[in-house]
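Apart from one protein chain that is not included, each protein chain of the complex appears where it belongs.
Showing subunit A:
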């Protein structure tokens, strides 16, 4: 029978077929190939193992890093926040006790868990990947079935290396055409979420398809899959191809020699069959897409950057109308205001959505040779220590510092403000992260989700801006490019 990519990966991991219909019918039990662990959602799971006298079944399929709580300044000093310090110390103790590989703050492989897995080559096509973090969907960019789970499920995977999973439905997101300059993967996914809504993907695994997706790099595909959860989806996937293999080749944990050949033979089978049927198909035209930005307090509340802040009256549904009213009030915005007239206080370039080397390069290309709006604070937080080193080798740190941005150490940082990187009440931020929820980046903070190039252009002008709004950079800017 013809199958979609997601169904193929699912079927290859069934340890025990479910009991079918019936009041106590167990669902399929799936094997988990890789379990990523961080300090926030794991302490209670490790404690659960201890209390039940259970072992960690597969330390060799488990890896941990410190990311949510870690400071992005003064990383050589003890963590100032005592509860953060305790949580990180707890992870270190647990990893030692249970034999888990851990990349701690200060280690060259430390960083955001969803940046670390792929860069080590541990995320590979056709795998099942889980983590106690909703943005685990990131790893779907490789053609893996990757899902965020709660702490009870973290403990379940630790004890059994499996999960009992309810069957999912499949949705194709077809993005045909070619993106225009200044329009990026982030704009694709923000437009998808605005189109299907924050609940549109509930119960579905999304597969991103079409010419515009095939043309994207791995970093860009990860940005798209990362935000699948913002549409409510269980997971998002892109079928592996030559772009995937080129990214994987030579990475520390990529297969080598004959193993590589065997792996590629298998990976080549991981395509949705031509006659397979998706439960739902959604089309998006890349040719007409513009830079996209959110105006509200959920990721579905987005518009083109050239549009105006919508009015609650624009929404037919009563719940959507009420949500819009509330969002405008929280965001301190008046309906009808052009998005490009909105002034920001802070620009945040970072998070598991947009903190990879290409994101930093794209933003650096915009700010190089330009001056930052003096009233705007800009934070650049690489996704991992490795990304930071790579960027520094290319001179990107200097570009950002010359521009007036702060160059930080790796971590989740201001995406969720568990560390000191937070917005003040009422402060407005153009952020390359994934959630514009009330208070997400700091109590009372106001978030507009944007792409890295929009973030960079906004830091120049001080108002939400696309690169095409900028005056040409001074000719001398070209000279600094040579350093890269």
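List of remarks:
The definition used in the following text is that a residue touches a chain if its C-beta (ideal position, glycine included) is under 8 Å from a C-beta of that chain, and two chains touch if they have at least 3 such contacts; residues count from 1.
Assume contacts and distances are computed from a predicted model.
The listed choices are "Heme exporter protein C", "Phosphate transport system substrate-binding protein", "3-isopropylmalate dehydratase small subunit" or "Acyl carrier protein"; the UniProt protein name belonging to the chain that is not shown reads "3-isopropylmalate dehydratase small subunit".
Touching the chain that is not shown, out of A:155, A:187, A:207 or A:469: A:155 (per the contact rule at the top). Among A:87, A:170 or A:432, the one in contact with the hidden chain is A:87.
For the chain missing from the display, the contacting residue among A:109, A:176 or A:427 is A:109, taking the whole complex into account. Considering the complete assembly, subunit A touches the hidden chain via residues 15-16, 22-27, 29, 31, 33-34, 40-41, 43-44, 47-48, 52, 54, 57, 59-63, 68-69, 81, 83-84, 86-87, 90, 101, 108-109, 119-122, 124, 127, 132-134, 136, 148-153, 155-156, 159-162, 164, 166, 197-199, 202-203, 229-230, 232, 234, 251-255, 259-260, 262-263, 266, 297-298, 319-320, 322-323, 326, 386, 416-418, 435, 437-440, 443.
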